[in-house]
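So, chain A:
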Amino acid sequence: MNLAAPHSGFVIAAYAIAFVVIAAMVIGTLADYRSLKKSLERIAARARHIGDARS
Partner candidate 1 sequence: MQNYANPTHFLRLVRVLLPVTAGLTTGLLAVGLYLALFVAPADYQQGETVRIMYLHVPSAWMAMFVYLVMTSAAIGTLVFRHPLADVAQKAAAPLGAAFTFLCLTTGSLWGKPEWGTWWVWDARLTSVLVLFLIYLGIIALWQVIEDPGKAARLVAIFTLVGAVNVPIIKFSVDWWHTLHQPASVFRMGGPTIAASMLWPLLIMAVGFTTLFLTLHMLAMRNEILRRRLRRLSMLAADGAAPLGVVAEPAE
Partner candidate 2 sequence: MQIEASALSVERGGRVIFAGLGFGLRAGEALLVKGPNGAGKSTLLRALAGLLPLASGDIRITPATEARLDHDDFGSIRSKIMNVIDFKGLERDSGEKPGSTFSPPALAELCHYIGHADALKPALTLAENLAFYAALLGGGEIAAALARLGLAGIADLPAAYLSAGQKRRAALARLVAVARPIWLLDEPLTALDTMSQTIVGELMREHLEMGGLIVAATHAPLPIAARDLVLGRPL
């Protein structure tokens, strides 16, 4: 890859955008997973709490 070539800026921009888009997909899904896990655990804790209170 010759950085001094006339249009290398476009190449770099294309790869940068690709990187950003793919990274956004990956990070988005992982963050979503984490927050879902957290909410599930919270609700499970609440269920156990209620269960304890009942027994």
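Behind the choice of candidates: all candidates are chains of the complex that A comes from, given by their letters.
To be clear about the criterion, a contact is a pair of C-beta atoms (placed from the backbone, for glycine too) under 8 Å apart; a residue touches a chain by one contact, two chains touch by 3 or more; residues count from 1.
Small disclaimer: the values here were computed from a predicted structure and weren't measured.
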Candidate touching chain A in this complex, from 1 or 2: 1
Candidate 1-touching residues of chain A, taken from the complex the two chains share: 1-2, 5-8, 10-11, 13-15, 17-18, 21-22, 24-26, 29-30, 32-33, 36-37, 39-40, 43-44, 46-48, 50-51, 54
